[in-house]
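Apart from one protein chain that is not included, each protein chain of the complex appears where it belongs.
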Amino acid sequence: MQFARKDVLDMESLSVAEIQAVLDTAETLKEISTRPIKKVPTLRGKTVIHFFYEPSTRTRTSFEIAAKRLSADTVSISASTSSISKGETLADTAKNLEAMNPDAIVIRHSAAGAPHLLARLVNASVINAGDGMHAHPTQALLDMMTVREKKGHIDGLRLAIIGDIAHSRVARSNIIGFVKMGAEVVLAGPPTMIPMGIETLGALVSYDVVEVIKDADVVMVLRIQKERLQAFAYSSEREYAQCYGLTEDKLAEAKKDLLIMHPGPINRGLEIAPEVAEGPYSVILEQVANGVAIRMALLYLLLGGPR
Amino acid sequence: MQFARKDVLDMESLSVAEIQAVLDTAETLKEISTRPIKKVPTLRGKTVIHFFYEPSTRTRTSFEIAAKRLSADTVSISASTSSISKGETLADTAKNLEAMNPDAIVIRHSAAGAPHLLARLVNASVINAGDGMHAHPTQALLDMMTVREKKGHIDGLRLAIIGDIAHSRVARSNIIGFVKMGAEVVLAGPPTMIPMGIETLGALVSYDVVEVIKDADVVMVLRIQKERLQAFAYSSEREYAQCYGLTEDKLAEAKKDLLIMHPGPINRGLEIAPEVAEGPYSVILEQVANGVAIRMALLYLLLGGPR
Partner (left out) sequence: MQFARKDVLDMESLSVAEIQAVLDTAETLKEISTRPIKKVPTLRGKTVIHFFYEPSTRTRTSFEIAAKRLSADTVSISASTSSISKGETLADTAKNLEAMNPDAIVIRHSAAGAPHLLARLVNASVINAGDGMHAHPTQALLDMMTVREKKGHIDGLRLAIIGDIAHSRVARSNIIGFVKMGAEVVLAGPPTMIPMGIETLGALVSYDVVEVIKDADVVMVLRIQKERLQAFAYSSEREYAQCYGLTEDKLAEAKKDLLIMHPGPINRGLEIAPEVAEGPYSVILEQVANGVAIRMALLYLLLGGPR
């Protein structure tokens, strides 16, 4: 499989074959992170800029580790220490970074579409590490890798996504990705958190969380932004937790080989109970481990070969 | 040419031969950044500390990339995450860093003279990445490299610098550097922005921007600090843009091979019109690309050979 893309911006633009190539490559590269010497010279002499306009521990760390295990040189720019405070436009910043000949720019931005703008302006490969409420393709890819690793396949599975679908770039990228790979996706949550017309992405909608869990092969719980609960007319975190939080009693009728996922960081006792997050169904930490592998795979596929 | 300096602190102290050596070396090293493997082992095992008391995207990134393409190890310290908040003096910080045996310290500081103080206190090479309103020698060197690359020479050219000369370390270093290399430098801007006695640096002063542009081979537009406009009795950004902003109509009588430069980041529509910043005369992005080459050259000349 030839991977001929310049950028990885969203799940819409990736073909089934490309997604499979990423997952296959990640599966192969994953082993590097378990060696005593966790490093291959593949991307020696390549420059990867990590450009994070929003704070992030796990995603930035995951990308940096991925790049370094492939021997790339990395430079990290965060909004707080950059000229963004000087009012430069993203387009100007982009062209300036490009002039320094980076091979890839990994960008996280609060504005949806920022990575797409960047990709049009630079010759470097651009990887979207999360843009506004739009897309988070590397999260979707690592989620798919985790499911495929545990289940052997994605097609035919039933994935339930529970929580604030409306504001979630993770949900959006996973819906598109899993539907594309032949899974059935059901969304559940408070009506105010499920946007009108989301079915056009190919997902079903339900408001009965217990029912949805019962039929699911994979349950993906979304992180709740606490500051948004009020706006959704929830008087308390406790009320949300009771109605939609993933608790052990809601799992009473779940399939025995259910997988429970969460993009992290988790709010313990809010959208997921601690005993569930650490319970036998949970693959949350496998997701994190696969995150490094997926990011290595993308850097490798985008930068590793002749272009 | 032997480059026997320990530090690069300002343009005053560099001789014509030394400036030429830097430009020649940068010209040679520039090609590395266009290779598939952008890395040479020249500075392997050297430690470069990037010590930035002021926020910066392009300069810090440019220096880090330069150091890494030469295989140096880099450590980055920014004011926000450092002990500076604990009230340590610069002299004490300097001696502490020195005790860790760095080979070079790149420093940006809001206080004029801070890099000179540092240089006196440490055995490591010190490169001034901008100090207060005093000097920004690597900017001047990359500007000179860009002009020489495009024009073949610097001597005999007429450079116009337009804007807030009084508060600009970029202007100061460029005046000194270009005059030293045999260029004629003319300063233009509002009278309040041109300091008394600046002619002693060897530059001419004019208040007629259009006239100055007409005769120039190179026009360097300075960034305007918006928060300073009021103090200069400008009622609005629009008024400044009209009088002194570099617009297409002010270029009507410009030379056909004019170069337009800007140290960045630009304020679009204030000191430079977008169509000019991206127009055929503009070499703004070449400046950025040459910035990496100049910084590689300085690190190489200061650290690469036996001292």
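By written order: A and B. Residues from 1 in each chain.
Everything that follows uses one rule, which is that a residue touches a chain if its C-beta (ideal position, glycine included) is under 8 Å from a C-beta of that chain, and two chains touch if they have at least 3 such contacts.
From a predicted model like this one, the values you see are computed outputs, not experimental measurements.
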Among A:25, A:125 or A:267, the residue in touch with the chain that has been omitted: A:267
Touch list for subunit B against the chain that is not drawn: 44-47, 49, 73, 75, 77, 80-89, 92-93, 95-103
Absent chain, residues of subunit A that touch it: 33-39, 52, 55-58, 60-62, 64-65, 68-69, 78, 80, 226, 264-268, 285-286, 288-289, 291-292
